[in-house]
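Rather than the whole complex, this shows some of its chains in their spots.
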Amino acid sequence: MNRKILEPKYGRLLDDFRVGDVYHHPWEVTIDDGMLAMFAASFLDPNPLYSSTRFARDLGFRDRVVHPLVMLNLALSFTVHDVSEQAIAHLAYIDLKFPNAAYSRDTLSVYSEILGIRLSESKRDRGVVHLRTTAVNQNGLVLLIFERKALVPVGKLAGRAHPVQPAAEGLTPRPLSTSSEAVALPPELVTEIKTPQWPGRPIGSYRDFDRGDTILHTLGHTVGESEHMQLTILTRNSHPLHFDEVYCRDRSFAKTRVVEGGLVFAWAASLASRDTTANALWDLGYDKGSHPAPVLSGDTLYAASQVLDKREHGAQTGIVRFKLVGVKNETPASLLRRGVDLFDGKFEQKVFEIEREVLLALRS
Amino acid sequence: MNRKILEPKYGRLLDDFRVGDVYHHPWEVTIDDGMLAMFAASFLDPNPLYSSTRFARDLGFRDRVVHPLVMLNLALSFTVHDVSEQAIAHLAYIDLKFPNAAYSRDTLSVYSEILGIRLSESKRDRGVVHLRTTAVNQNGLVLLIFERKALVPVGKLAGRAHPVQPAAEGLTPRPLSTSSEAVALPPELVTEIKTPQWPGRPIGSYRDFDRGDTILHTLGHTVGESEHMQLTILTRNSHPLHFDEVYCRDRSFAKTRVVEGGLVFAWAASLASRDTTANALWDLGYDKGSHPAPVLSGDTLYAASQVLDKREHGAQTGIVRFKLVGVKNETPASLLRRGVDLFDGKFEQKVFEIEREVLLALRS
């Protein structure tokens, strides 16, 4: 008998990737109300589109819509097993869009295509992988699509346990654009929009935002240790950096567990939500996102937004473009008082930045 | 271009309130099984009315009933955005009733009316706001109604971002009383009650309780850091005292995060549940509740009950009136051995007290 000792490994090193490869990530997960509650327990967001079946139905959806940042966290985490379980860092979010609404009890599948591989010029032991990730429901409808870049060590992974991939047949995503203007709007919002009554709603229609406005959000959130690990595992992120303290003692750049980036993204957006997107009809997309500094359990996160631009969109709605930043352990108001350039500056408290566009009713 | 720097604030200071004002709180939330599971993961309660669809249906309800203290926590937390996000403390629970059953997938809306405003006589920089809060489902049916008092600093809040409130038209709650005897019973329990079989149920019918009995509950619960923050956010409580450590370092009376009062209430009730309400048919109401001392993450909570009174109610059921107290970091048995007056005394370990009435079958 040939007694083998195996130590199966997942993810890939730089030389394991080839441009054009498509990975079907193994997690196939039915989204459920439990998942939505666990996200609602960390990310405060008043927009009833995501929390109220009554409101969402009145707006034309068949149920409350799964929060876009639940979707981003699921899709990003699903890719780790194949793409970034050996990665050093997540570098960038690019052109993230939500072309269709996701609902509880949809079953989510995710696949990624390798768009580019580039050796680092400054550090020759690592390189950048550029990929496009697509999430589809049980009917093949695209729920989310985005690109990202990850920093990966060079080499080929010994003990890699992935099966040979089947051909990517039948996996071409359906055309994304559902609107003639190429704005990623779900079909429910392409026709006339009748915003449902919502007593008590916070301020925030299109006309409330002016180009150049800075909004210092006052809410903060101290990250709990169990909290961030549970959300990481719930979304099927398999990188030990987030939940294996023994691994992290030797191999984490922070010498301890680091909070998963998609969660930091979701915290920044949720801390801004009451002042910006409480009345948003749709998250049209995110772009140019990155994590300049890590977040650890016990850090307190804050957010600030700047209105970059706005334009009317049809007779009823307008699009506002925000820059969103996340900072840690000091309020945006305090940083600003100290002369920090919140939106364009580099400073140690900055943990996240991204640009986003949201669709808002012209008036409330 | 007029580049503004905004720092939107929520809640109100004493001079922002007017008697008769009605606030429609912005959170509109569909209750779901995820929310129920997260509460079940912190609050042990054997009563199958809240956990078993089989039992609840046999008793005449259409599904298991959402636990009354889930409802209290949701309704209380929903009010914070408008009422108490700037408050110093929550002072009192008054006349809390549950006139109708709530179910998973009901959509909850909450509004509050200001009943009174009073400047503190001892400390002139603060005052007491007295309000009545009503929670309704998507059909306008009243699920919960209660009054509370909060301690609020004097002044008007600069940067207050609430929209002007629409008129409170159509918001008069339906009459509460569904029984000729003015006991807040849901319609399902007004007719003849056939208690379903429940193998293995703990002791606790009407005849098992005698006036004057003291029950020292042995179960304790150490509060987890992530646990209490997640439940606070899940219920949409927006007061930074509970989840923003940077805010708390300067502005919390405890210099750190403080556990939300509604959760302490729920822990006291759940720690008592196995010995008192395992067989309760309905929580008829709570009154005269307060939090004499704060609870921090890591504190261990215990509870004790005293039978204040009992009376028969119809041919099948009786009503038992309990005093319920919550204490921290020492068992009620130990406190009693040291001569502490658990129910009427003041002592540093006492974190909660309230009176409650429950409907019980006369015999099991």
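Letters A and B mark the chains as written, and numbering starts fresh at 1 in each.
Convention: a residue touches a chain if its C-beta (ideal position, glycine included) is under 8 Å from a C-beta of that chain, and two chains touch if they have at least 3 such contacts.
Predicted model, so just to flag it, every value in this text is computed and none were measured.
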Item checked: Given 2 placed chains, full-complex copy number -> 3
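Throughout what follows, only the chains that are shown with their structure count from here on.
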Next item on the list: Please give the residue numbers of chain B that touch chain A in the complex, ascending.
Entry: 1-10, 23-30, 32-35, 37-38, 81-82, 105, 107, 109, 111, 138, 161-163, 165-166, 224-227, 229-231, 233-234, 236, 238, 240, 243-247, 257
Next item on the list: In the complex, go through chain A and note every residue touching chain B.
Entry: 32-38, 40-44, 46, 48, 51-55, 64, 104, 198-203, 210-222, 224-227, 230, 274-275, 278, 298, 300, 329-331, 333, 336, 364
